[in-house]
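Have a look at this one.
Note that this complex is displayed minus one protein chain, with the remaining chains in position.
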Amino acid sequence: MTDHENDLLDVAPGEPHSNILSESIAYVIGLGLAVILTGVSFWVASTASLWGPGVAVGLVVLAIAQMGVHLVFFLHVTSGPDNTNNVLALAFGVLIVFLVMVGTIWIMAHMNANMAPMPEMTNLQIQRG
Amino acid sequence: MSTVNEAPAVGLTHHGSEDTGLGNRGPQSKSIVVPYGFWLFVLSDMVLFSALFATYASLVHATDGGPAGHQLFHRSLVAVETGALLASSFVCGLAVIAAKQKNMLWTQVLLFATGLLGFVFLAIEIYEFRSMIAEGAPPQRSAFLSSFFTLVGCHGAHVTAGLLWLGTMMAQIWTKGFQPHVGRRLLCFSIFWHALDIIWVAIFTIVYLIGTLP
Partner (left out) sequence: MFGRLTWDAIPFNQPIPLITSLVVLMALAVTAIWITRNGWWGYLWNEYFTSTDHKKIGIMYVVLALLMLVRGFADAIMMRAQQSLAIGNSQGYLPPEHYNQIFSAHGTIMIFFMAMPIIIGFMNFVVPLQLGVRDVAFPTLNNVSFWLSASGALLINVSLFVGEFARTGWLAFPPLSEKAFSPGVGVDYYLVALQISGVGTTLTAVNFVTTILKIRAPGMSYLRMPVFCWTSLASSLLMLAAFPVLTATLAMLMLDRYLGFHFFTNDGGGNSMLYMNLIWVWGHPEVYILVLPAFGIYSEVVSTFSGKPLFGYRSMIFATLAICILSFTVWLHHFFTMGAGADVNAVFGIASMLIGIPTGVKIYNWLFTMYGGRVRFTVPMHYAIGFMFTFVIGGLTGILLAMPPVDFVVHNSLFLVAHFHQVIIGGVVFAVMAGYTYWFPKAFGFTLDERLGKAVFWCWFIGFHLAFMPLYVLGLWGATRRMQHIPDPTWAPYLDVAFVGAAIIGLGIVLTVVQLLYSIKTRDQRRDVTGDPWDGRTLEWLTLSPPPHYNFAVLPDVHGEEAYWTRKQTAIKQDQLIAEPNYQPIEMPLHSPTGVIVAFFASVCGFAIIWYIWWLAILGLVGAFAVFVWYAWRDEHEHVIPLEEVIANARERRRIRKEHLHNLSQSV
C-alpha cells in the first residue's frame, strides 16, 4: 500500500502515527497542560478573589478544557479526515451525555419544585437525629 | 470508474479517486476496526457515567439530615489522587510508544508504573471510603451518600477492572511478545485508561470541588 493511500485510511483512536520523539512530546505537553489545568481548578475552587457564582462555571470550563487536552494529546482524537469516524462517535456520545444530564437535572428540578409540602415527613429527620 | 459497457473488473478498483478514504476501499484492517469498536464501547461507558452523574446532581442535596459533601471531603487527598491518576495516564501513553518500538523492558517497566500509580489512586479512594463509613457516613445513610459512593465507587470499580486487565496484558506481552493482536489489546487498554482519567476530571470537578465550594 502506498504512503498516499495510507494517509487516506482512517486511523484508530488512541493510535499515535508519527515518530517516537514527537509522540512522546505530545504526551509531555498533554501532561503539562493537564497539570496546569488541574492546579488552576484547585486554586479557583479555593480562592476568594473570584465572583462566587462564576466559580462553578469556571470550574466546568476548566474541566472541559482538560478533557479536551486528554482527548487530543493522549487519545489522539484530532480533526483530520482520517479521524472523522472517531470524532463523529465522540460527538454523538457528547450529545447523549448532554441530553441525559441536562434533561434529567431540568426535569427533576421541576418535579421537586412541584412536590406538595409534606409536614409529617419532616418528623423523620428529627427522629433520625 | 468503469463505464457501463465493459464488464466491471472485480477486486479493488477504487484507488482513492472519488472518496476521502471514508469507506469506499473495502473492509478496513483489524488495527483500525478493533480500537474503533473499543472506542464505541468507551463512549457507551461515558453514557453510563452520565446517568450516574445526573443521579448525583439530582440527589446531592438529599442528605436526610446527615452529613453533606463539604463536611466529608478532603481536597488534599483528592489532589494526590488526581495527580496519581494523571501520572498513571501519562506513563501508560509512554508504554504504548515503547510497545510500538517492541521494547520489552521499557514496556513492562512503564506498564508496571501505570499499575502502581493506579493502585495508589485506588488505595487513597478505599481509605477515603472507609473513613467516611467509620465516621457515620456510609452509603446507606442518605440518598446523597448512596449516589456519591456509587458514582465514585463505579469509577473505582472501573479502575480495579483496569488493573486486572493491565496485569493480564503484562503477562500476555511477556509470554507472547508484541504480536499484532496483543498490540491491539494494549491500545484498547490505553484508550480505557485515558478515558477513566477523563471521567475522573469530571468527578473531581463536580463532586469534590464544586461540591465543597463555600
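The letters A and B name the chains in turn, as written, and every chain counts its residues from 1.
Criterion: contacts are C-beta pairs under 8 Å (C-beta built on N, C-alpha and C of every residue); 3 or more make two chains touch, one makes a residue touch a chain.
Owing to the predicted nature of the structure, the values given are computational and were not obtained by experimental measurement.
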Practice task
Give the labels of the shown chains that the missing chain contacts, considering the complete complex.
Solution key: A, B
Handout entry: Given B:Ala143, B:Met170 or B:Ile199, the one touching the chain that is not displayed
Key = B:Ala143
Fill in the blank from the handout: Omitted-chain footprint on subunit B covers residues 1-2, 4, 7-14, 19, 22-28, 32-34, 36-38, 40-41, 43-45, 47-48, 51-52, 54-55, 58-59, 62-64, 139-147, 149-150, 164, 168, 172, 175-176, 181, 185
Handout entry: Positions on subunit A contacted by the hidden chain, ascending
Key = 10, 85, 89, 92-93, 95-96, 99-100, 103-104, 106-108, 110-115, 124
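Going forward, only the chains that are shown with their structure count from here on.
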Handout entry: For the subunit B and subunit A complex, residues of the former touching the latter
Key = 15-16, 20-22, 25, 28, 31-32, 34-36, 38-40, 43-44, 46-47, 50-51, 53-55, 57-58, 64-66, 75, 79, 82-83, 86-87, 89-90, 93-94, 96-97, 100-101, 187-188, 190-191, 194-195, 197-198, 201-202, 204-206, 209-210, 212-213
Handout entry: Residue ranges of subunit A touching subunit B (in the complex, touch as defined)
Key = 4-5, 7-16, 20, 23-24, 27-28, 30-31, 34-35, 38, 41-42, 45-46, 55-56, 59-60, 62-63, 66-67, 70-71, 74-75, 81-82, 84-86, 89-90, 92-93, 96-97, 100-101, 103-105, 108, 124-125, 128-129
